[in-house]
Structures are given as C-alpha cells and as structure tokens.
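Just one protein chain is left out here, and the rest sit where they should.
Right, chain A next:
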C-alpha cells in the first residue's frame, strides 16, 4: 500500500542535509557544537508521548492527582532527556584521518578519530556514511578512539563516501541528535582483480626485447641463496628453514633477467573494465612474486619496478584510467 509518493519527503530531507552541509566549510577536524547538532523526537519518543496523553486522561477523568503527578514527572523526564541526548554529541571532536583504498566491489575503509571533550562521556554514538552500514561506539573510559568506517565501493576511481552522519539516541531513545559532516575524505577504488590468461608479450618499448611472463614451475628453480635482511618472505625456503638449516631464499630462473610489461595495447580483448581487471590481477601477482613489472597505458608508462610504492602507483593508474578528470 502506498499512500503517496515518498519522494517529496526524501528530497526534503536531502535538501535539509544539503543546506546543513552548506553552512560549514569542508574540514578534516570538526568539533560538534549547537550550531550543527540537530535534535528531534524519534518514533519511540512519539510513542512515549502517546503514553503521556493516556496517563493525563487517566488523571483528568478520575480526578486523580497522583496520575497527574506521574504524567508530569514523565513529561519532565522527556524534556530533560533532550539535554542528555544533546550532551551525548556536543563537544565531540571528529577528525577524518585517512581512507584505505580497496578493489571495486569491496568495502573501502575510512579512519575517523573521535576525541571526547574533557570530563565528558559519550555512549552509543552511531557513525555511518550516507546510506552505509553504521557503527556504534562508546567513548567513556578512553578519551580518544579511532574507528574505520566502511563504505561500499561500486565504482572504480576516486570514492567520495559522502557526508558523515554522526547520531545518537542515548540515553532513553526518545530523541535523536545528529549532525552531518563533510569530511572531504576520499580514497581510490582499484579495478577488481580477475584472473585471466598470462599477459601477452607486450609491444617493445623502442625495440627492446619482447618478453611475456613465463609460467613459474619447479623446473625454473635454480637454487638457494643465503637470506639477507630485507629479502622477501615469499621466497624464503620455509622447508629448509624448518629442517634447521637457516633462512634461505629460493632463486628462480627469469626472476630478474627479463622485463615484464603489462601493456594495454597488446592485452587480451575485452571491455575496458575486463582488461583493467586482468591487468590488475597480474600486477598483484607479480608483486606477490616480487618480479619487477611495468605498465603501459595509453598516455602513461610506468617503468618496470617492484615494491609497495610501485604497486600503489600501478594500481592508482589503473583506478584512474579514463577518469583523470576526477582527480
């Protein structure tokens, strides 16, 4: 049963939110004050009022002054709980620290830091991004806490989680105090890695040797080298270590000798996203194997390399492919 179009209400709420957000500049750290805390009764609060009306009728009709007194006591509790609910948000300092990138379809995480005002407790604060999953937390014994708030990442590219909603219904659930904060946080969403056939040989860069990826098999194993500090743990020969013969690294043929290129032009056919997913998969794979690899996208070339920063450069390039304008 639909009593009518729900859209006007939704758009009104959105307009209110937009107006509230427009009143304050985008800031990483915000202290919640009465300027930006809104408070209204909840459905449970309305139910409470119905009970109050019934009790008042009881008092009036039976001329029962104790029933009057109980009604007034509850009315007073109702009113005083406004301050309690408001106080459960006021003075709280919310800092947006950083976003954690993720792959498309996963959940991106944004780290927020909440700092309590001196001598104040905060209970059952509810944080969520617009439409996202909410998270409850208390701030009573400790003065500061960090929380990673997840956000769906349906699209590749920069992810803006939207305004942060901080709300609370504590202590009696009769009122909801809330605020919207435009944190300005954003993070990258990488293409979703999808396994596919080995990368085809990339087009040579100025006639350099053409090289694809050799599948790694036991026949490529060349021997063991003494482990040196900083060596990859992925290549440690754990079986040897387990025999008590010390840490050794497994050496494979071709690990360092040939350059690997992930090349957009020569990649398997498919849609843009499919291709990006495949490249992403292999980039991660090579990173795992600690094999240097390069990336060639239209208008962008990343020379072969390895390590965490290289991986991030590659993934960022993939995430933003075709979406540079967003940057």
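Methods note: a contact is a pair of C-beta atoms (placed from the backbone, for glycine too) under 8 Å apart; a residue touches a chain by one contact, two chains touch by 3 or more; residues count from 1.
In this text, contacts and distances are computed from a predicted model.
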Exercise for review: Determine which name in "Transglutaminase superfamily protein", "Phosphonate ABC transporter, permease protein PhnE", "Peptide/nickel transport system ATP-binding protein" or "ATPases involved in chromosome partitioning" the UniProt entry assigns to the undisplayed chain of the complex.
Suggested key: "Transglutaminase superfamily protein"
Revision key, fill the gap. The one residue from A:70, A:97 or A:284 touching the chain left out of view is A:70
Review point. For the chain left off this view, which of A:104, A:169 or A:310 is in contact with it?
Key: A:169
**Study point:** Identified contact with the non-displayed chain, of A:54, A:98 or A:301
**Key:** A:54
Check your understanding: Considering the entire assembly, which residues of chain A contact the chain that has been omitted?
Key -> 44, 47-48, 50-51, 54-55, 57-77, 79-81, 83-84, 86-87, 90-91, 117-120, 123-124, 136, 138, 169-173
